[in-house]
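Shown here: the complex without one of its protein chains, the others still in place.
Take a look at chain A:
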Amino acid sequence: MIQVLLFAHLREQVGCENLTIHKKQMTVKEFKELMEKQYKLSTQEVMIAINEEYATDSDVIAEGDTVALIPPVSGG
């Protein structure tokens, strides 16, 4: 199981703050494609964090990981 966290407008768009994906392993790129297909989310400007670390498209997400969709930030 992969835990997915959503924030800001993505959380509002999906209507909840976390999701689970029943997959053993997938790349960040595959994960983004799944989010786009299943939840109609635009991931173009969205960064992905795996277990609280920013990841790139080729990084691998494994069972037990927590994956966050991080839209452009606006703190400060």
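Everything that follows uses one rule, which is that a contact is a pair of C-beta atoms (placed from the backbone, for glycine too) under 8 Å apart; a residue touches a chain by one contact, two chains touch by 3 or more; residues count from 1.
We take it that contacts and distances are computed from a predicted model.
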| item | value |
| --- | --- |
| Omitted chain (choose from "TRAP transporter large permease protein", "D-lactate dehydrogenase (Cytochrome)", "Solute-binding protein family 5 domain-containing protein" or "Molybdenum cofactor biosynthesis protein MoaE") - UniProt protein name | "Molybdenum cofactor biosynthesis protein MoaE" |
| Where the missing chain touches chain A, by residue | 5, 7-9, 12, 45, 47, 49, 52, 54-56, 68, 70-76 |
